[in-house]
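If you scroll down you'll find the structure; I have some questions about it.
The complex appears here without one of its protein chains, the remainder shown in place.
The block that comes next holds chain A.
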Amino acid sequence: MHNKSVAELSRELESGKVSSVELTQQFLDRIKREDGKFNSFITVSDQQALAEAKAADEMRAAGKATPWTGVPFAHKDIFCTNGIRTSCGSKMLDNFVPPYDSTVAASFRAAGAVCLGKTNMDEFAMGSSNESSFYGPVTNPWGLASGDKRVPGGSSGGSAAAVAARLVPAATGTDTGGSIRQPAALCGITGLKPTYGRVSRYGMIAFASSLDQGGPMARTAEDAALMMNVMAGHDPKDSTCIDRAVPDYTATLNEPLKGLKIGLPKEYFSDQLSPAMEEQVRNAIGEYEKLGATVKEVSLPNAKLAIAAYYVIAPAEASANLSRFDGVRYGYRCEDPKDLLDMYTRTRAEGFGNEVKRRILVGTYALSAGYFDAYYLKAQKVRRLIQQDFINAFQEVDVLMSPVTPSPAFRQGEKNTDPVSMYLEDVFTIAINLAGIPAMSVPAGFVDGLPVGLQIIGDYFSEARLLNAAHQFQQVTDWHQRDPK
């Protein structure tokens, strides 16, 4: 059962061959047995999961089943879940049990899906290797067989590893600068970062509000489409969420790709990309040509500025977003504070890890009097230029394709002492968040036995087209079916 996709499990449940309670128990047993190797879960909520599974079976018996009813999945531990600890990978929220559901969690709940637990992540979604988690690093299922402990990517590394290791068929993720796509690529699964405003951010703990976007992580594009059918849509509780009709993302998966115009941004095929990686990506694009697509080179002249702009804007927003973690109302508070200042400084010094502190410092500095114009305002101008680059490119082509990462999964400990080399992991993904457009990571080959991701980038609200392009590719390739075992 654990090798089946969401779509397949949904059919199994519908046929009555298995109940949700049975399925849930199988997956819970598998997590218990296997996750010691990966550390992909922070919290396994077996009691609640079995209760939800029972309710799902009743929902089905009452004839009220949706495609998700009774299907197990997991949430990245950044989505608030009513009654289940939501830590955001931080000591700061180690004791935090939200009394409310995020809109994404509520939507899956309403669809009858069974949440098995909360997946590991970089602390407050800040990281590209899952090594900044308070709950310890996650190990990529790929490479373990040859004795290598490699990172799963980050920040949604727990979700990616859990899906790749078949501990859950699907999991939610969030993507601020590549946090869905990069771990999806490094773990050989399918991930989608939707258009900014497509999925509600209500109850999703904020890192950088103007960049954060929740999205699906699964093995297939079809499953990602099924997740989008639940996740996408307007939410009056999020003022930045866009009120626009939501298509059935599964309805257009089988559209032919003949005539699809693919652009290859020349800046994303630079010398930062290893030749072996480039070969895999170009082979994948060759498959698209066989499917009837045409390919041309395009340019994103300001793409090279993306990392610099991102590392001003994201920390600036984070520095304010994380001010609420002050020990006053919830979360961690230091022992025996002697006064208010002592409580603030020790609570935050003890509650946050190094990467979070680094970004709060950077962001605070960028917003300070005398630096604001040179950093924050300048970065916002760069952001508009980057956005315009993509708008221009989509005048010429339907989608853009590129690698997701410059290289495959690196070893744990390899980059975590050098923040800048870690930040460069997101060199091909970050501009997409600055522009607010959607992009996917699709398994597209292997280098040295490690997965390689193909990035498919689309215009605003083109998620259906991206999923269609990914699904058609997955009909003629089997990279997404490979099992790390």
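A few remarks follow.
The rule we apply is simple: a contact is a pair of C-beta atoms (placed from the backbone, for glycine too) under 8 Å apart; a residue touches a chain by one contact, two chains touch by 3 or more; residues count from 1.
By definition in this document, contacts and distances are computed from a predicted model.
Look at the chain that isn't drawn here: its UniProt entry, checked against "Cytochrome C oxidase subunit IV family protein", "PTS fructose transporter subunit IIB", "Putative spermidine/putrescine transport system permease protein" or "Aspartyl/glutamyl-tRNA(Asn/Gln) amidotransferase subunit B", names it "Aspartyl/glutamyl-tRNA(Asn/Gln) amidotransferase subunit B".
From the options A:291, A:320, A:385 or A:447, the residue with contact to the chain not on display is A:320.
Only one of A:25, A:210 or A:299 touches the absent chain when the whole complex is considered: A:210. Interface note: of A:25, A:364 or A:477, the residue touching the hidden chain in the full complex is A:364.
Residues of chain A in touch with the missing chain: 79-80, 86, 88, 93, 96, 98-100, 102, 201-206, 208-210, 236-240, 316-317, 319-320, 323-324, 326, 328-330, 340, 344, 364, 367-369, 372, 376.
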